[in-house]
Structures are given as structure tokens and as C-alpha cells.
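The structure appears right after this line, and notes come after that.
Removed: one protein chain of the complex. Kept in place: all other protein chains.
Our next item is chain A:
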Amino acid sequence: MEDPWGTALALFQVWISVLLCLVMLPAMFGLSLGVTGVYIQILVQILEWATLRIQRGRKEKTSVPIPLPNGIIHRDGGSMAQEMLEVRGSRPGGDFTLGDVFYFYKKGMESLVDDQVTQCFSSEELASWNLLTRTNQNFRYISLRLTVIWGVGVFVRYCLLFPLRITLATISFTWLVISTTLVGFLPETSAKHWLSEVAHLMFYRICARGLSATIRYHNKCNRPKKGGICVANHTTPIDIIILANDRCYAMVGQVHGGLMGVIQRSMVRSCPHVWFERTEMKDRNTVTNRLREHVTCEDKLPILIFPEGTCINNTSVMMFKKGSFEIGGTIYPVAIKYDPRFGDAFWNSAKYNMVSYLLRTMTSWAIVVNVWYLPPMTRLEDASQFAQRVKSAIALKGGLIDMAWDGGLKRARVKDSLKEEQQKMYSSMIRKTNSQLIPDLSPNSLLTLDVDIGLIY
């Protein structure tokens, strides 16, 4: 009876020490053994083969439906004024006709079938299957070989990668709590700051290894500096790990209880993060002032803020809340783009809670992400226009769609004022006796739902 336990213990010890040597030590020095790189290359080969196989299969069996990456319908781009003119034909003046309603009905039906906003809150659809069951929307049985590869993939992901990742995650969190608490005991010297940075960086690096993350940083010369504010588009809580692998940031967030609370308290012992109580969060001025205080202190770490306020599915960038742009200081925009072939990074918080999201991420293939550091920007205009400017720059760099809609629409209803704008525009068309072409109001003038800072966890 002793023997099985003995061997199990011995195996466990070997396992842990292997991990320690191969993962933790390199993480301390920021080196990599290249294992993840090789893994990604093999994966790419397999996925490309799978894509070709599926395409061949589709040609042979024409009954299999093809996913449409361009949407279900083709929208005509006509403005309200143009459409009304066409309906009214040669009638004199710009008066109401019974056919005016057609414009609204058609637009309404089009948005019912395919709208820009709701699709931002669900996972991106892939052009070709990536051998994960969860992304299997419209793909049917193609061949035996494909099914076998998929089966092997399931085994690899659930039985090999998943336990490895869980172990690494546990190690990293334990490391963080212990190391930051220890560093917290030191007096305030530059050595303390350096040690705190090392401790934090190690934590994030182990986490990144744990997710088989391959991160490519571009334009490192534009990396955020101390005393600035870093803004980025938001897809998942893992964004924080991705960004913090390169340098340390001061986190902004709500004080939580439980495990998160323990982590927050230990982190703040070694370097100043900004944690708010629930009650403080409601007062915009308190929040802005505290952040401003932090930013004006030149040798404090840059703050990390996600101005969208919620997770978006990494195909577009939604409206940036102007609160973060009123604090002052230099803004360092960062664009983050995940490669969807290796796993869906988007956290659909309406559908999955944090734990099931983490489990799904840990059983995906990997996380491959490109991070672009953009040149710093300062405010020259009013806050909402500045926010728009930063957002467009990020969208352009990351190859994302620049959307003016508010990310808060994930949970809240759209404001009535937008409907009123449409009504106003139409009224001006029937009040005038001569119909003139009025430029269509794009949603760029939309009012915000809640004018606050952005994402505070």
C-alpha cells in the first residue's frame, strides 16, 4: 500500500522540479527555451493542412453550407434623404408620402437580420475550422483523417496541456503572493522598486507560459513610460498579462474580496497600484483626482486603463469613454490583436463566468497575439474628440473596425436620444418645401451611456 503513494509522490516531485527549471528560472531572466515557438509552428502546419482538407471536402460535397464571413445581407448605402427622394419621385416639394415608411421598415429589417453591434459581443466566426469543438459552427464531417487529428488534439489539450497549465497557474499565484509580501517588508529604496518589478514580471511571465502565449511586441521604442497612462482595446482579462509581460504597470481597479482581494493586497505592498473601494467608484471626481495624483508623480508606474469599459470580441474597437482622457498626462495607446485560429480569447461575460472562461482558455491551443505600441499622444482638443482620435489610431494599427457605438450596449438599452435624432432628421425633410439633401447623421455624434473612466475591474 505504501508503494503507489511513494511512487506518486516521487513523480510529483520530479514534475514540479522539471517545471521549476524549465519554466520558472528562464522566466526570471526573461529568456525562453523556444518550446512554445516550436509548438506554434507545428500547430500552424496542422491547421493549414486541415483548412485545405476542409476546402477540398466542400468542393466534393456541395450540400455542406459555407460560412459567410461577409454577413448575411448586402446593405445599400443610401442616406435617409436620398431614399426619401427616390420614393417621392417627381412630387413637388418635400412633403410626406405614404411610401416614406419604406425607408424605416427596410432599415429596421436589415438591422434585425444583421447588425453591427450585437455581433461585437459574441465570438468571431472563423473562416475555417481550427479543430476545436467549441468553434464548430457550420462545419460538417469531412474525412476520417481530420476526425483522428481532432481526437488527438482533444487528448493533447485536455490531458497534457491542461494539467500543465493549471500547475503553472497555481505556482505563479503562490509566487506572486509570497514574493510581493516579502518585498513589501523592505524599506523604500530603489532596490525595492527593482525587486518589486522583477517579482511582478516573473509572475506575468509564468502566467504567459502557462497559456502557451506567443506575444510579439512591435515598436518597443514607444513603450509607455513612467507618469503616463496606457490605453488599449479590451478583449479579455488576459490583456493585462499580455501587456505586463513587457513592463510593469500600475493597475486600476475595484477592491475585491476572496482570492482576488488577497492578490490585490499583496501586490499593493510592493508597489503602488490604485485600488478603489466600491463607494469611491461612484464619485467620478474622487476617481479622477486620485488617478491624476498618481499620474503627476513622475516616478510612479504608468496606469493601465481600458476605456471601452467592457470586453469586445477583437474585431472592432467600440467607443472610448472620455473619462480616462480628462485625467491629463501623456497617453500611450496600445493595439492588441489576437490570432483567432489558436483559440478564442474573447471573454463573453454574459455567457461565461470567469472560471469557465479560464478553463476554456486553458484548453485552447495557444494564445498568439500582436501588440503594437503607438507613439504617445497628448490632448489638444476636448476630451471626447481626443478619445475618438486615440481610438481611430488604435483601430487602424490593429486592423480593427472603428465603431462609434458604446460598449455599454452589451448590457444596457440604447439611449432614446438616438431615436430622437432620427426623428428630427426626418421632420426636417417634411417641413422644408424644397427637398434639399441633408447629410446623413452618422452615429459619431452618439451620446455616451455613462460618462465614466472605462474599465475598472
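Here, contacts are C-beta pairs under 8 Å (C-beta built on N, C-alpha and C of every residue); 3 or more make two chains touch, one makes a residue touch a chain; residues count from 1.
Just so we're on the same page, contacts and distances are computed from a predicted model.
The listed options are "Autophagy protein 5", "RM41 protein", "Calcineurin like EF-hand protein 1" or "Retinaldehyde dehydrogenase 3", and the UniProt record of the chain not shown names that protein "Calcineurin like EF-hand protein 1".
Annotation: of A:42, A:101 or A:127, A:101 touches the absent chain (contact as defined above). In the full complex, chain A contacts the hidden chain through residues 63, 65-66, 68, 70-76, 83, 86-87, 89, 95-118, 122, 136-141, 147, 150, 405, 409, 413-414, 418-424, 426-428, 430-431.
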